[in-house]
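All protein chains but one are shown in place.
Up next is subunit A:
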Amino acid sequence: MENLVEVRDLKVEATTDSGRRVEIIKGVSLDIAPGEIVALIGESGSGKTTIALTLMGYTRSGCSISGGTVRIAGKDMVTLSERERAGIRGTEVAYVPQSAAAAFNPAQRIIEQVVEVTRIHRLMPAEEARQKAVELFRALSLPNPETIGGRYPHQVSGGQLQRLSAAMALIGDPRLVIFDEPTTALDVTTQIEVLRAFKSVMKKGGISGVYVSHDLAVVAQIADRIVVLRNGEVQEVGATADILTRAQHPYTRELLAAFEPKPRGEETVVEERKVLLEIKGLSAGYGPIQADGQPLVRAVQDVSLTVEKGRNLGIIGESGCGKSTLARAIAGILPASSGTILFDKSELEGSVRQRSRDHLREMQIVFQYADTALNPAKSIEEILGRPLMFYHGMKGKQRDSRIDQLLDMVHLPKTLRHRRPQELSGGQKQRVNFARALAAEPKLIICDEVTSALDTVVAAAIIELLKELQRELSLSYIFISHDLSVVEAICDEIVVMYGGRKVEEITPAVLKAPQHPYSKLLFSSVPRLDPSWLDTLELDPELVTTYGHR
């Protein structure tokens, strides 16, 4: 059987702002048979999206295809004219972007945008296109397929919008669909629905697919073959089951190892269990204060929890469950509307401004995006030096040697100290972000989704670093994440939040048996590295309708 896609020795070059040309794809070859789904997997910067885009003959601005051929059904996308490529896009090759919210025009009804492809290519009359769209909506198991197209993009949920953008890609009956990290921005409970819908539609239509992702577990569910990429080169190609069980290349093994759940290990021995932080009946929210003394939008309601010295608390829940608001209330960024915060035996004021400098020093918060948490106009030295001077009055030589120590603690070379944040990689930035919190010599660090923006391998290294620092400095962490495996890896206790309330508190001993129905749904929704996981997974439909955002 002839392959639908044949990529041979593909090279893509990018021009930097100094006019230098850099090869970002270094001779990649791959084949896709009709009806086959191939996953491109690798960390950010590995060139997986760049390769996927060349299948449509497209490169991002500043980049160009400098060599090789990209044959789709016998036509070389590299040598075709732009007009000929435009004819192929949407009808033979279609694209599903990572962020459907950014890909839809917020000012137009969804159905108009879904059938647009048929109008541009004059494929079918408008009425027929609409009927076809509704069929696709049904096939993608969207609710109310007859009427959902009449809504505007902001009126449907993120998971629904992602499926609608798949409908947009499928309406032109393409032979190849490119999925560019389509579920990365979704909650795990939503992700399952979207993956199932994608899989069944692709199977039914016998459509070939390219699935770009950094998440091996997701890829394991949907792909027939996996291509592992790094630095613009193919590391390993193989059938999904082979890659997962008999990986040959060391990098693939590293990726797999980063995915293995690493339980907390032997419990750190604490001489006596002392309560470090105790929160009672905390509520917080946004908007004007109402008559009952509570804000208009209550993001966190009546949450109580305790953190013991030298032990870690994980807070888990989907986006919008109030976990970040809870972190902000504890740190005093958003003063709590009611409840008490007891830290190291003294009661904390609600707002940062009223707290004493020592209290501020002892509790540090580390944010998700190191890009926005580090001032781009300052050098690493200045960023780390400020808390040293502010809290400890360190100056000159003493401060310099302490900065070196801090860089050493987070395993960064000392030569980085004169660099600016934008000259560092994502993992390095997150390490600097931590070093700044450590500079204060805190007792408690609140980590708000610190690994969510990082690649799997890098995130695993950050988690290892956190554990190591805890052993050395007897810190406590509050670890907030939507990613259960990350929380499992580091926390002694896990709090599950839903709709602004704490629904359950779990200790790892009983972790496998969560009691609350929402916890059950959440825990069972995390993808496993087992290709048959999605097909055999049975979720209680009642639970899904109650807690899933369909």
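As a convention for this text, a contact is a pair of C-beta atoms (placed from the backbone, for glycine too) under 8 Å apart; a residue touches a chain by one contact, two chains touch by 3 or more; residues count from 1.
We take it that contacts and distances are computed from a predicted model.
J.: When one chain of this assembly is omitted, its UniProt record names it as which of these: "Peptide/nickel transport system permease protein", "Probable septum site-determining protein MinC", "ABC transmembrane type-1 domain-containing protein" or "Acyl carrier protein"?
T.: "Peptide/nickel transport system permease protein"
J.: Decide which residue listed in A:Arg109, A:Lys378 or A:His392 touches the omitted chain of the complex.
T.: Per the contact definition at the top, the residue touching the missing chain is A:Lys378.
J.: Going by the contact rule already stated, which one of A:Ile24, A:Ala331 or A:Ile380 would touch the omitted chain in the full complex?
T.: Residue touching the absent chain, from the options given: A:Ala331.
J.: Among A:Met77, A:Val307, A:Ala440 or A:Ile463, which one touches the chain that has been omitted from the display?
T.: A:Ala440
J.: Thinking of the whole complex, not just what is shown, which of A:Val352, A:Leu416 or A:Leu537 touches the missing chain?
T.: Of all options in A:Val352, A:Leu416 or A:Leu537, contact with the hidden chain holds for A:Val352.
J.: Looking at A:Gly19, A:Pro106 or A:Gly393, which residue reaches the missing chain?
T.: Only one listed residue reaches the unshown chain, and that is A:Gly19.
J.: Over the whole complex, note the residues of subunit A touching the chain we left out.
T.: 16-20, 331-333, 352, 355, 357, 360, 364-365, 367, 369, 372-378, 386-387, 390-391, 422-423, 436, 440
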